[in-house]
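Okay, here's the structure, questions in a sec.
Just one protein chain is left out here, and the rest sit where they should.
Just so it is clear, A and B label the chains in written order, and each chain counts residues from 1 on its own.
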Amino acid sequence: MFQILNDYSSQLFEGFQITLLSSLIALVFSLILGVLLAIFQISGKKSLAIIANIYVEFFRNIPLLVVAMFFYVVVPLYGLPLSGFVSGTLGLILYTAAFIADTVRTGILAVPNGQMEAARSTGLTFIEAMRHVVLPQAFKIVIPPLGNQFISLIKNSSILALVAGFDLMYQGDIIASETFNVFDTYLLIGLIYLVLTLPMSYLMRYLEKRWATN
Amino acid sequence: MRKLSKIGLCFFSWTILALLTACGEKGLGEDDILAYVQNTSRITWGVKADTPLFGVLDIETRQIQGFEIDLAKAITEEILGEEGVAEFVEVSSKTRVPLLKNGNIDAILATMTITEPRREIVDFSDVYFEAGQSLLVHKDSGITSIEDLDENSVVMTAKGSSSVANIRAIIPNITVLELENFSESFIALKAGQGDAVTTDNSVLYGLASQDSDYIVLDETFTNEPYGIAVNKGQENFVEAINEALETLQANGVYDELYDKWIGSIMSNNR
Partner (left out) sequence: MEHFIDAYTWINIRFLLAGLLVTLQVSVLAIIFSFIIGGILGIIRYVKIPVLSSVIGFLIDVIRNLPLILIIFFTYFGLPNIGIRFNIFWSAVAAMTVFQSAMLAEVIRGGIVAVPKGQMEAARSTGLTYIQAMRLIILPQALKKMIPAIVAQFISLVKDTSLATVIVLPDLTYSARIIYSQDSNAVLPMFFMMTLLYFLICFCLSRLSISLDHRLS
């Protein structure tokens, strides 16, 4: 196994970088989109809420693979070609946003109602109240589940392997084909993924405990 | 409540039955395969199911059909006689060797090129087909030869194919996208993900036969002799296969199958 690490270290590192890059980009954009959707859902404006609800219901109920393949196969067929990395990351963003919307929404709703009223009564607009009072509190409730979403993103980014996205899993496939050693290669790949995800998961658990009694 | 427990019992026993058929039915390929297939009267072949001409899944009959399928059946009959059954497991370039080594299949008959690195892992039969690596391009792409590609080009192929190393040997820094199998590569080409699909011309002709907008270049830039791959240490099985191949060549069955599937589509001959 260490032989493989030695011989293929540059490919593995490349794959590692791509996985991390894709996950980070997806995290940032799905967060933005997810928060937007959540705000639409609780804004009280019916039309916005409906759009957001349809989006969330749709993406929560279809496989990530289908979304990624849509961007890699269907979109290019009728429009412009999207690379494996782009298709996979786009898929990750749209897909994860739906889940983040839910998490953020429950987070916002968990903040006691009084907060919003109190904030409004001091003259803040809805948006200002959100920004300065409600959202910060919601965020503390929401960070651990979001950390878990990031871990999910790292795992889900392995979808890039199926659309030639050059991520860690893809490199694993290539290496396994060249060395004819499936067992060691995937064991190594698994360990590298764990290096990314396991510490983060323990961190989230710790944070969860620390912020729980609030 | 009685009806529910009856259903539960049926389900449970079905699960157990299915589970019994699930676990591997034979050893890990270290046993004598020839003796094994003769005992069970069955050879399990790893074949392609996405490569027209050689092995492609027919949607209607849900059977895999192609030159290699028929060849496998013919070889099975030679080795095991009329009662011998040829079973087929779909493989891709990426999965065929692991499946052979694991004992899931007895032999690989899946457009597999004989190469030195592979010789270290598996044993090959005699050559049963001569192909050459080439390019599949859109008919309007303007690409007429490998010379038209350079470092900035993008080619698609499948994971595990010998085509990857070959094209890199010719154009060192070319971008190669390795998809799960060749039909995926073709889909990627149609989606504009690259300039060409590269692999054996035999496979490419099969892909091109499905879509008249795409053509295979006449020139080949490598030799790709196909062989049937068998696990190491199974010399008598390889011998049996080679004998079968010789017989089929001699009695004209091979030529029949060749003409039926490949015929005039490819200009070379074995």
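By our rule, a contact is a pair of C-beta atoms (placed from the backbone, for glycine too) under 8 Å apart; a residue touches a chain by one contact, two chains touch by 3 or more.
Since this is a predicted model, take the numbers as computed values, not measurements.
Note that of A:29, A:126 or A:186, the residue touching the chain absent from this view is A:186. The chain omitted from view is touched by exactly one of B:32, B:77, B:90 or B:243, namely B:90. From the options A:28, A:50 or A:74, the residue with contact to the unseen chain in the full assembly is A:74. In the full complex, subunit A makes contact with the omitted chain through residues 57-58, 60-66, 69-70, 73-74, 77-78, 151, 154-159, 161-162, 169, 172, 182-183, 186-187, 189-190, 193-194, 197-198, 201-202. Residues of subunit B in contact with the chain left out of this view: 15, 18-19, 21-24, 28, 50, 52, 56-57, 59-60, 62, 90-92, 95, 98-99, 102-104, 180, 183-184, 186-187, 190, 210-211.
The rule is simple: only the chains that are shown with their structure count from here on.
Computed centre separation for the pair subunit A/subunit B is 37 angstrom, with centres defined by C-alpha atoms. Only residues 93-94, 97-98, 101, 121, 156, 159-160, 177-180, 187-188, 190-193 of subunit B touch subunit A when the two sit together in their complex. Across the complex, subunit B is touched by residues 72-73, 76-77, 80-81, 83-84, 162, 164, 170, 173-174, 176-177, 180, 182 of subunit A.
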